[in-house]
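Reviewing the structure listed below.
One protein chain omitted, others in place.
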Amino acid sequence: MLKSPTQSRPRTPLSVQKTKSKIEEQEAKFTLNAKDKYFAWAFLGPSLLILGVFIFYPMVRTLYLSLFLTNTVGKTTVFVGLSNYISLLTSADYLSSLGVTLFYVFAVTIITISLGLVLANLASKRLPGIGLFRTLFSATMGVSVSVAAIFWLFIFNPSTGFLSLISTFLHLPQIPWLTDPTAAMWAVIITTVWMNLGFTFLILLGAMTSVPTTLYEAANIEGASSRFQFFHITIPSISPTLFFVSIITLIESFKSFGLIDLMTKGGPTNATNMLVYRIYKDAFYSGNFAQASAESIILTVIIALFTLLQFKVLEKRVNY
Amino acid sequence: MDIVTKPKLSRRILDYTLLTVLALIVLAPFLIGLWTSFLPTMQIAQGNFLSTKVSFQNYIDAFTQTPIIRYLGNSLVISTATMIAQLIFCSMSAYAFVFLKFKGRKLLFTLFLATMMLPFEAEIIPNFQTVKAMGLLNTYSVMVIPFLTSAFGVFMLRQSFMQMPIELKEAADIEGLGHFQFYWKMVLPYNRIPLMTLGAYSFLGAWNQYLWPMLTTFSNDFRPVQNGLRQLQSEETFNDWGMIQATAAIVVIPTLIVLFIGQHYFKSGVNEGAVK
């Protein structure tokens, strides 16, 4: 009666099918249990409480404080509206902090990503013993901020440091690494890049090794140079990851505090006085809580914008 | 055959040379730090970098004259507590977002996501006032309580919980497993790897905290290691480079070991939580 096991079945139009099964899927996660609501509050309660007290409330409170003048213990005195913001955004001092921070953030991001790409591209080759190099390149991931600061403070130390020894040995001019404004900025940038490098390398390597090898095989058959392959196959293939690490690096750099506190304390002459360090100084040294709150809000806006950008791009990627 | 392999061989030598040089540059700060940690401070101060007077004296000094062990212990307590708390609370929240149906689920999840946009660094003023009012200053709790949960952790675990086949939940429903049983017996074991990843992240995150402990701890009894090292630098030991380098080495070596063992989980975590 039946001819062969191959099945022939009419198909509903694809679009209709798709939407239906999607709804089906969403619905299927749920059961009849009406008590879900109570479980939900029990399961979410602790996290909500913590986020409420330590993330949401302080954000509102910071916004509130930023609209007042405060006394030295942080109590509000006079409502001043936006004038904290206006005075900040018209103060050369603050604008220079903002400029310094932007320079630092973009320098760190560009250098970290470029070096990360170089290391990852080299380490993505299938060579015997490459695993050892991969491990070595990712080593700086295990370095915490204070350890990095100690290592590099010694390297940059003006009298006994490693770089000064090298300069003496090679009869090169001494660079006053931590006392010259420009050099101090670069010292902090170099240290940050070094700290970030392990993580960035590892993520980029992961992306590169998952690019299908057939793409490179096809390119090799066409005789494309390795340089051409890097820019026309590798980079486009890993672009989502590249974007992701760039934004993460950017955001983390905006929040830099530890290295600055450990290496330069914002100096010399405010050359490395970046946004978070400033907030800390203004609030906990000068007791100017209102102004520090306004600075916090500005920082939040900057970071929120970059985070939103990240979400938007990731969302796009999820959909396609 | 020769024609094919010959350029390959020179290419290989070039590759290995490049790899080695780059590895040396990346590792230089470690190597310099490690080397000087074995040199007497006098030799370092004189710029006598290639001295042969190598000894463990700096390490003995670091262990006996500084509270470095105490700092490490403090950090271990704080990081472990933070890790365990985040594993529990993040997984519970993620469970609710994936397996429970309730009003406002979407809104709440958006709210959780929104917290990822708010930097903790910008909230230190009210948070400091809060923990001060709670009487938590200079305790372990002050460094754990604000980090009992993390929006990133919830987000990451939600992503992996969503990848569980729906049929597992249905099979559990047919056998009458309640939510708590399903969470504990099925969801957690099923998601061991993402949980380990989150564990590693939260541990390392707590370990690397700097600003918050600096604001909230004043004594060596509670000071974690990052701030401990800062403390040592700012004290009279500042110019005792040999010993300072030894303390840094003492701190970094265990982390490096943990990292190399757990490397796999870091990688998968970043890919799961964010790029997917």
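For clarity, chains are labelled A and B in written order, and residue numbers in each chain start from 1.
Following the convention adopted for this analysis, a contact is a pair of C-beta atoms (placed from the backbone, for glycine too) under 8 Å apart; a residue touches a chain by one contact, two chains touch by 3 or more.
The criterion applied here is as follows: contacts and distances are computed from a predicted model.
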Query = Which name from "Response regulator", "Protein-methionine-sulfoxide reductase heme-binding subunit MsrQ", "Glycerol-3-phosphate-transporting ATPase" or "Molybdopterin synthase subunit MoaD" does UniProt give the chain that's left off?
reply = "Glycerol-3-phosphate-transporting ATPase"
Query = Pick from B:Trp35, B:Phe49 or B:Tyr190: which residue touches the chain that isn't shown?
reply = B:Tyr190
Ask   = In terms of residues, what is the contact footprint of the unshown chain on chain B?
value = 165, 167-168, 170-177, 181, 186, 189-190, 192
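Assume only the chains that are shown with their structure count from here on.
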Centroid spacing, where centroids are CA-atom means, of chain A and chain B in whole angstrom = 15
Inquiry  = So in the complex, the part of chain B that touches chain A is made up of which residues?
reply    = 12, 15-16, 18-19, 22-23, 26-27, 29-30, 32-33, 36, 44-47, 49, 89-90, 92-93, 95-96, 98-103, 105, 108, 111-113, 115-130, 145-146, 148-149, 151, 154, 166, 169-170, 173, 179-180, 183, 207-208, 210-211, 214-215, 225-230, 233, 241, 244-245, 247-248, 251-252, 255-256, 258-260, 263, 266-267, 270-271, 274-276
Ask   = chain B touches which residues of chain A in the complex?
value = 25, 28-31, 33, 36-37, 39-41, 43-44, 46-48, 50-51, 53-59, 61-62, 65, 74, 118-119, 122-123, 125, 127, 130, 133, 135-155, 157, 159-160, 162, 165, 168, 194, 197, 202-203, 206, 240-241, 244, 248, 251, 254-255, 257-258, 261-262, 276, 279-280, 283-284, 289, 292-293, 296-297, 299-300, 303-304, 307-308, 311, 314, 317-318
